[in-house]
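Excluded from the complex is one protein chain; the other protein chains are retained at their positions.
Chains: A, B and C, in written order; residue numbering restarts at 1 for each.
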């Protein structure tokens, strides 16, 4: 049975309609493993470049997506590389909307906060980088069957 | 409504099971547009590298996937960039299995054949490149709602 | 992809770099046909070509054939390894004149 079944489900015409509205630039599904982050960065980088982002804007987007995936790998899946991450990049006029989905238990979002940067210690920078690099981030209700959906928005500049 | 719904459909546990078997390296959905081919090449290249392919093996895989996408863009969708292409990269022991799906009308596969290379003229090289770069290629029945599924297999070397 | 044209004597050297793909090959095609149209010898420097697909190869073939019709020279120079592999796949490595350096090509193209 083809593993494309999940990607191909639903009405293909309605998906084509999405893309016609200029919506989706990229949808990506990868194993939650550190050696896949290069791939994620390469794909997201090209999608952001193709939508007219400057080099600095591309770098910010790539860092935020990488950090969000790392947090899923480390904290949501506790390092289990058999789990998967979905990444969706859409364009909404002058903004890129990046959605990162995992299939872990719903996280207590109150627990996810950047640490005090005054205190110098290794770790605890990921969520801070995400907030600095993005114009807006929020956890929104995930699609059926998924665990968490982090939506990040960046103005194309 | 999140565009991730299509990607997230189905039982997430069964998908996670797929990945546990070492199966899926990457699933990608992009608009059928020439300016997305860089992105496709970057992502497929990283997936092939991560699975242990040599540089030459990576280049062959990337060329074959690019040519397959080009043919969909040109011949299946007749240049309509609002349509989409799905690309799925799975590992099956020592082989990479690359599946390329479109939502066009089913093609008459008898019509898809490389031209005589003795005759020198622009064009008509794509299917030849695919055959040379891959160990095996075939059109297999596509998932529900899709048009065509080209499956290409390459031994990791 | 970048495409830079310079003139050495009566030869136009077209230096291509980066990825020549379905998106960028129309620019390559136009540049090559423009140069060939000047009835000048044309050398395509392919040392910095990281990738070329069938559409890029088609642009080279079209320029090659147009040059032949107008009896001007057309050659490739220092073809990068990835590009050479693709020319070999297309069985064009023996069809095109291929030079090791621009200097060799300019001489060969006199």
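Following the convention adopted for this analysis, contacts are C-beta pairs under 8 Å (C-beta built on N, C-alpha and C of every residue); 3 or more make two chains touch, one makes a residue touch a chain.
Only a predicted model underlies this, so the values are computations on that prediction, with no experimental measurement involved.
Within the whole complex, touches from the chain that is not shown fall on A. Touching the chain that is not shown, out of A:49, A:125 or A:156: A:125 (per the contact rule at the top).
Listed here are the subunit A residues that touch the chain not shown: 34-35, 37-38, 41, 56, 59, 62-63, 66-67, 70, 73, 117, 120-123, 125-126, 128-129, 132-133.
Heads up, the rule we're going with is that only the chains that are shown with their structure count from here on.
Centroid to centroid, with C-alpha atoms defining each point, subunit A and subunit B lie 23 Å apart. Subunit A and subunit C have centres, each the mean of its CA atoms, that are 41 Å apart. Averaged C-alpha coordinates give centres for subunit B and subunit C that are 29 Å from one another. Residue positions of subunit C with contacts to 2 or more other chains are absent. Those residues of subunit B in touch with two or more other chains are numbered 35, 38.
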